[in-house]
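A single protein chain has been omitted; all remaining protein chains appear in their positions.
Letters A, B and C mark the chains as written, and numbering starts fresh at 1 in each.
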Amino acid sequence: MAILGENRYGKAEVRVVHVDRGSDPHTVRDWNVSVSLAGDMREVHLSGANDRVLPTDTQKNTVYALAQQLGAVEPEVFALALARHFVDRQPSISRARVRLDSYGWTAIGPHSLVRSGGEVRTVAVVHDEQSGSRVVGGLNGLTLLNTTDSEFWGFARDEYTTLAETTDRMLATSVEARWRFRAADCDWAAAHQRARQALLDAFAGTYSYSLQQSLYAMGCRVLAEAPEVCEVRLALPNKHHFLVDLSPFGQPNDNEVYHAADRPYGLIEGQVLADDATDAGPAWS
Amino acid sequence: MAILGENRYGKAEVRVVHVDRGSDPHTVRDWNVSVSLAGDMREVHLSGANDRVLPTDTQKNTVYALAQQLGAVEPEVFALALARHFVDRQPSISRARVRLDSYGWTAIGPHSLVRSGGEVRTVAVVHDEQSGSRVVGGLNGLTLLNTTDSEFWGFARDEYTTLAETTDRMLATSVEARWRFRAADCDWAAAHQRARQALLDAFAGTYSYSLQQSLYAMGCRVLAEAPEVCEVRLALPNKHHFLVDLSPFGQPNDNEVYHAADRPYGLIEGQVLADDATDAGPAWS
Amino acid sequence: MAILGENRYGKAEVRVVHVDRGSDPHTVRDWNVSVSLAGDMREVHLSGANDRVLPTDTQKNTVYALAQQLGAVEPEVFALALARHFVDRQPSISRARVRLDSYGWTAIGPHSLVRSGGEVRTVAVVHDEQSGSRVVGGLNGLTLLNTTDSEFWGFARDEYTTLAETTDRMLATSVEARWRFRAADCDWAAAHQRARQALLDAFAGTYSYSLQQSLYAMGCRVLAEAPEVCEVRLALPNKHHFLVDLSPFGQPNDNEVYHAADRPYGLIEGQVLADDATDAGPAWS
Partner (left out) sequence: MAILGENRYGKAEVRVVHVDRGSDPHTVRDWNVSVSLAGDMREVHLSGANDRVLPTDTQKNTVYALAQQLGAVEPEVFALALARHFVDRQPSISRARVRLDSYGWTAIGPHSLVRSGGEVRTVAVVHDEQSGSRVVGGLNGLTLLNTTDSEFWGFARDEYTTLAETTDRMLATSVEARWRFRAADCDWAAAHQRARQALLDAFAGTYSYSLQQSLYAMGCRVLAEAPEVCEVRLALPNKHHFLVDLSPFGQPNDNEVYHAADRPYGLIEGQVLADDATDAGPAWS
């Protein structure tokens, strides 16, 4: 016999843009918001009875309505309010998760802006009627490169190992970082800025013998610079840059010309925790 | 003080193609393989000492070497052998995860083939030195559509609800399915074929009052048709098709012309288990 | 002083889906339609006066309205009607281009369908008030592979040439094909089917000494099988499959295991014309 296990539903990728014309220059909040709700949804799965199902269309409307009500707030504030709204108002909903990508814009005039590029600020809030609110901040698409101060040698070997050791390689990655806040109240903008800067400083400042070492240094630095944070998770692709062999053409290549490879790539994932980290609860669900 | 938590590393997206010229017509295995290894990796994170780190380059080489050794096998067989290889051979590795996407090809001649399109067969194997092997099959990108036999009404309402009820709507989704096998031994090709067909049959055959109901029916049908499977996880985006209002032009629109929307979209996620499902262990990690 | 040169404007990527519930099984036309209009648009560029500008929003509405009026027609018929509509009705518009991507669906039940995959049928119509209508059909994303019967040797060499000659290589490509019809009236479905089959047959049936040779054979075959067509343009990426060197592991690799590379790739582009091809006019603009 079949049993319904965990389930959730919601509206994904609501593209809401909020403009504050009261500020000088005008500011823009440009977000991609995804809502996911869980509760006692047994009946709708078994018989299709929808009386406990708040439509995903309503969730979309709620994103827009709250954006107007809340105005020019940080994305964490918005995500918390949105998640709590569904749990507080809908008896059938016991847990809400809100994920939000925030795209940056830079003023180039009193009412003109330019998109800041590939990097995205992320927020994930889980609000549970029992265990309260958890907030995870982060970023995607922060692409970093060290032209030197990276080695890789002394590694384990087996019969399939052909890699040469190196004491001077290029090291590049595109950072995907998530950091869990101790509490659901914080100076969100300042904390984001300090966590981001910690990632940059640790990557640039670490003489690296492996990407794992850089990862751990980056996690530790975020914890040190952003004490509001008690856990960091990092996924760092090793964006390989292979030195091109120009010797067939009689040319030197003293760490000058590289081939930037697409696939495959190394992928290093790790978690760094403060020794007094709070309980994560459903923060990562 | 900072503590290193969970971590893993590996080579992602090794694009290996195996050709069997001994069969008539020639057959092709076209895979994208990602390896992720875990074990006692504390030292490399703290000091950069790599003596327990089998290079990701070696992992890539191993994918190619095993592809030649194993020959024309099912992707689950390959993923199992690859995961076990790393755990069995490397003392520092206690768990290996292999994920594999398999792209389909159809013969159009004795040595000519055409790509089968958007659908991808997926395999995820976790082999743990303590708890053994787990296999999860699945597929992505199976896009389905019912032109009728779908209703949506009687749903919960609040002050932000504007959606009209409907007793005849289009229902479309792009299936992302994962199914966990009871054991690490199976007629993999046959099981995949039956699970896939079960998804098609249940989607097409369910008169649907909600996408949740279709999801549950699809999960149950996989369990019924593929008894080798004890758990199904489905993520079904509701790819909205909105009936266009042609009344401003004096035209009828009797379920004829739709706008296919990109974003936002509903997203329905759920898990269906056999009542005698085996312990999942680290299958989903 | 600055001069306004060529210009055009329109609505791009209108995602219209037409359902025919009168057929058994139900059929679906799933199109992505882009309109581009040109005419005397000097004033709107210089002063912003919009009186000659039919809004792109109106163009979108027209796509939906005509989809209902025309019903279950071939995409070429729809594109022709749409392009002519704008030129015939709007005095300021002298030329209209309609581009359309058509996504295939296959019935799996009386009112259920599955997406046919990655291949896309394309239509491009240009209607000019002076020179009339031109129709270009085609397809994208038809991915083909020969496991043998491909050689590459005897090529030109210079000081940067390191490539080894081969008398047995894998040859793979993803066909982007466009074919220009002699006239704006045709059995469109049959012609498309024959042109597509000609591409498959010529690729599979050509013992190839270069991808250029395959390209030319494919173009000639389309002209032979689809006499309604008088010009073919093909862009064929050489999707490199490199034989992996397994000799460091003491393993053979007799055309068995390949690395499928992403970038860079060869790109072969060519045009094949019937000797009595009609004047192309603005067909390719």
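FYI, a residue touches a chain if its C-beta (ideal position, glycine included) is under 8 Å from a C-beta of that chain, and two chains touch if they have at least 3 such contacts.
What you see is a predicted model, and the numbers here were worked out from it, not measured in a lab.
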Request  = List the residues of chain C that touch the chain left out of this view.
outcome  = 1-15, 32, 34, 36, 41, 44-58, 60-62, 65, 89-90, 92, 152-158, 160-163, 208-213, 215-216, 219-220, 223-224, 231, 237-238, 263-275
Query = In the full complex, which residues of chain A touch the absent chain?
reply = 15-21, 26, 28, 30, 61, 64-65, 67-69, 71, 105, 108-109, 111-119, 142-149, 170, 174, 200, 203-205, 241, 244, 246, 248-249, 251-253, 255-262
Key: Footprint left on chain B by the chain that the document does not show   = 159-160, 162, 248-249, 262-263
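Just so it is clear, only the chains that are shown with their structure count from here on.
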Query = Between chain A and chain B, what is the separation of their C-alpha centroids in Å?
reply = 23
Ask   = When the C-alpha atoms of chain A and chain C are each averaged to a single point, how far apart are the two points in Å?
value = 38
Touching two or more other chains - residues of chain B = 15, 61, 65
